[in-house]
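Complex shown without one protein chain; remaining protein chains in place.
Labels for the chains are A, B and C, by order of writing; each one numbers its residues from 1.
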Amino acid sequence: MRHPAPRGRARAAALLGAVAVLAALVGCSTTGSTSKAGTGPLELHLGVIDSITGSAAQYGQDFERGAKMAIDELNNAKDAKVKIVPSFCNSGGDPAQAVTCGKQLQSRDKVTAVVASTSMEAVPLLTFNTSAALGKFVVVGISQAAGLTSSNNPLVVRYLANAPSYLPAMTKLLDKTSKEQSLGIRKVGIMEWNTEAGQALATNFQKNWEALGSAYTVSSAVYQDGTTDFSPQLTSLLAKDPDLIVISQGPASAAIIKQATDLGYKGRYYVPVAQSPTQLATQIPVEDFIGSVFETSQASLDTPRSTKWRDAFKSKYKLDANANNSAGYGSVELIAHAAIAAASVDAEKIRAEMPKVLTIDAPWNIGGYHSLAPSGDVKVEYGLTLVKSADDFELIQP
Amino acid sequence: MELLAQQMANGIVLGSIYGLLAICLVLIFGVLDIPQFALGAMAMLGGYVVFLLGPIVGYWVSLLAAMVAIGALGAVVQRLVFAPLRKAADVTVFVAAFGLVLIFQGLALVIFGPDPRQVPPSISGSLVIGGVHIAYHRLVIVGVVLAVFLALQWVLRSTRAGRVIRAVGQSTTGAQVVGIPTGRVAFAVMILGSALAGLAGGLLAPISQAMPLAGDSLTINAFIVIILAGMGSIGGALVAAYIVGLVESLGATYLSQDFSQLYSILLMLIVLLVKPSGLFGKKVSRV
Amino acid sequence: MTEALTLRDVDRRFGGLKAVDSVSMTVSEGEIFGIIGPNGAGKTTLFNLISGNVSTMSGAIELYGRRIERMPVHRRARLGLGRTFQTSQLFAGVTVHENLEIAEVSSRRGVGGWLGSPTARRTVEAERVDLEAWDLADKGERLAGELTLFEQQRLALAMTLAAGARVLLLDEPSGGLVESEVHQLMELIRGIRDRGVTVLVIDHKMRLMMQLCDRIMVMALGAVITTGDPTEIAADARVRELYFGRAPVRGVERNERTGGPDPADAHTWRAGPTS
Partner (left out) sequence: MSDLPPARNGLASGWGPGRIASLAVLLAAILAPVVLGSGYQLDLLSLVLINAMFLFALDLAYGQAGLAAVGHGAFLGIGTYVVGILAVKAGWPFWAAMPIAILVCAAAGLLMGLITLRLAGHYFVIASLALAIAVGLVVSAWQDLTGGALGLGLVPRPAGVGPVSFEAPSAFYWLLLAATLLVMLVCWSLRRSNVGTRLRSIRENPRLASALGVNIVLTRLLVLVISAALAGFAGAFQSTYLGFITPSVLASNVGFYALMALIIGGQRSFVGAVIGAAFFVLVPVLLQFSSALSPVFFGLALVVVILLAPDGVWGRLRALGRWVATRTRAARGGSSARLEPGQERSLP
């Protein structure tokens, strides 16, 4: 127990502390960097907000590899028309941290465009990306759910994913394939990951699948983010005897398939775009998922353009490229080429050029996207990969 | 009926996993009074040890290695963090433990990356009885946990070391008065508890895969278990763990899945309201 | 005389041990009532039952005619039941002044009693007078934990009164005090009684008890042996036997728990009451 300090003790120390606080404030204010576009290539300040730690780290890290690849290519190109000045910020998968990231990029780094790896990062930016006072910037984000583009924000683009956009066609394609190849898929069980991405995929899949006919039924089982033992959910689903189990969280595919196999399930799986069959085969034996279907983006198809890109990616990172890599790459390229077309780094001008840029069949457009709605939705179409046997992956294009 | 039997089986397996971590907590939290919130993260590291060594030395040897490695980590943590904080307030120790969680998870992320790593089970395949499927590895888990429980029970009841540990658990000051080197006992108990956490992680890895956040949900459930049981006996903790496993598994089937974790929490709160010392705990003072 | 405190057939067991066994007693307002008995006789448990720190198993406790045995500690305190403890009887980490402030505040009621300011009703002047009465005038800004034992004892008494006690339970007030201080303490307790406060006191110092108390109750193994004024108690054969004899008490063998009498007490006991 101590005596209360007599008055005046340590006043000096306290004053010193106060001076330090003020000095720090003054110091901070001078660190903001400003830049001028020179005579050379356009200088585009680009923000990359991704979750390289936390529960969505896999998405964020994959996204960042793709984004870095695009930045390197653009900056190292001969007679480059644009020079990207990137600023990275880790959101840790927390929307509140994403807000801090966004404001940092906006006012410190003066970015006019931001790419974001998940909707946790993209959606919170919409509260301030159109502020003229703070600095406008375009947001190009990946988001399964409608929220990103339903708020009439004029400076947003939803790239990749986009469950409401691709699932109507996708479920029809799946049904068509099922009929043609006698897969017999009617009853579907969804393993619903209780996050924005998982929910969007689950609800859109259910809506579209049930619309196909009265024999098309859907049951779903919800699990919390971070779950590792899926047995209770799988047991409930298996009791309904499904023909197909829809997995809504790519990275969890291996664990879910393994545990469902242990529980005696021998049917098919539907695996989202974040997990490719070749990638999954490195984790669990192909035998465990023969007969399954995989969402397949244009970037994963065997077109010369995407094959070339995948080879380049592999030589750079010694990893097989997946859909999130291509999304990181494609979002940055889209922004850069819109800026080149607009001959400006102004956010509104970049956004205005984007619909035109997307119709150009350029090598960088590995997603093969060709239409951008006024709302900001990129029209996404996926194909299916059907795993017929250990060495026969059949690609089915829409 | 089949559904019920399958969910009961799932619940028992789940309960065994919670039970093993809860036993670690009874030792570290119950005896040493250290709210070791990083046990789940240490279990996760144990999973990575099995992931790394399993293909080289086989599952069982790698499991042993996980126990040794995580036990050693426990020793380091005790020496560097918890021993210096032994006079600090409970919550301060909580904070330090949470710092350890961030460090362990962060290191795992940087070293191994965010992708879940596959760990093959001790025995592959499933046992099928009357339509109920239980993977052999899950049966192994149930068996190992029971064996650990019985062994610990024997150590605590019948050996001198066990009596010393229980004496420290009753009262640190009392133990000091009768000449027990409490610091050394704490060290030993921390190593034992951590080694068991390593074992838990190694056992769980074939199910959960090795990934940085694998231990998160385990930790909180283990805490719920020992609060439900009442601090004190490892037998009580194990029984409470089975209850939590079953409640979670059955609740998810017959009630709503949105709330599977909520059922064990509600159960805990109801028990605490009726009997503030937990199901098997002795009466505690309320103020 | 008004009955300040009444106990009827109060029981308390701990496991198999009967700590307090069907105790009945009545204390009148303004009385100084002593309780003696060997270690383990149940004296402190009896105090705990009255103050509410331990709950009764059966029987009734009345404070000024009001049943209190089911009330929590703080409600009994608010009805005027004050007590001191053998150990840690003060807020050791704050000043003497603040100790008294806490005691006084704790008895306040109503919205003002909660959200008002502790110093609102208490002027510095009144405080000084108070402290002088307890011979603590120059100690107001000292931490309570730094006071001498006797000063602490005085402060504890002052606090019970500041909290509005009408019936006061004193547990071993002379513990650790030297002879001259015991004498002063006795005067203080009489002074408290003269303010109309009823005092119940447990103490091992026989001479103090014999001189101070109006009546004394003797306990052994949780039960009341006898009650009477000091001279009656001194003359009682059962009491002498209890303290010195080997004969069984109420058919029960003396066990280790009752212990022998304090040698110091035995000395004072032999010397007999001086009054």
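Some points to look at:
In the analysis below, a residue touches a chain if its C-beta (ideal position, glycine included) is under 8 Å from a C-beta of that chain, and two chains touch if they have at least 3 such contacts.
Because the structure is predicted, anything quoted here is derived from the model rather than measured.
Touched by the hidden chain within the whole complex are the displayed chains A, B, C. Across the entire complex, the residue among A:75, A:107, A:217 or A:375 in touch with the chain not shown is A:107. The omitted chain makes contact with just one of the residues C:6, C:107, C:184 or C:226: C:107.
Between the chain not shown and the residues C:57, C:92, C:133 or C:234, the one that touches is C:92. Think of the hidden chain as still there; on chain C it touches residues 51, 53, 72-75, 77-78, 82-83, 85, 88-95, 98, 101-103, 105-108, 113-118, 159-160, 163-164. Touch with the hidden chain on the side of chain B covers residues 29, 35, 81, 84-85, 88-92, 94-96, 98-107, 109-110, 220, 223-224, 227, 231, 256, 258-259, 261-262, 265-266, 268-269, 272-273, 276, 278, 284-287. Interface residues of chain A facing the missing partner chain: 1-15, 17-19, 21-22, 25-26, 28-29, 32, 52-53, 57, 61, 88-90, 92-97, 99-100, 103-104, 106-108, 120, 123-124, 126-128, 133-134, 145, 147, 151, 194-196, 198-200, 224.
As a working rule, only the chains that are shown with their structure count from here on.
Distance from each chain's C-alpha mean to the overall C-alpha mean is smallest for B.
One simple way to say how far apart two chains are is to compare their mean CA positions; for chain A and chain B this gives 35 Å.
Rounded to whole angstrom, the centroid-to-centroid distance between chain A and chain C, based on C-alpha atoms, equals 73 Å.
None of the residues of chain C touches two or more other chains. Touching of two or more other chains is recorded for no residue of chain B.
Residue ranges of chain B in contact with chain A, taken from their complex: 2-3, 6-7, 10-11, 13-14, 17, 106, 109, 113-116, 118, 126, 128, 133-135, 138, 204, 207-209, 212-214, 216-217, 248-249, 252-253, 257-258, 260-261. Within the complex formed with chain B, the chain A residues making contact are 52-55, 57-58, 60-61, 194, 221-224, 226-229, 231-233, 235-236, 239, 251-252, 254-255, 258-259, 262-264, 283-284.
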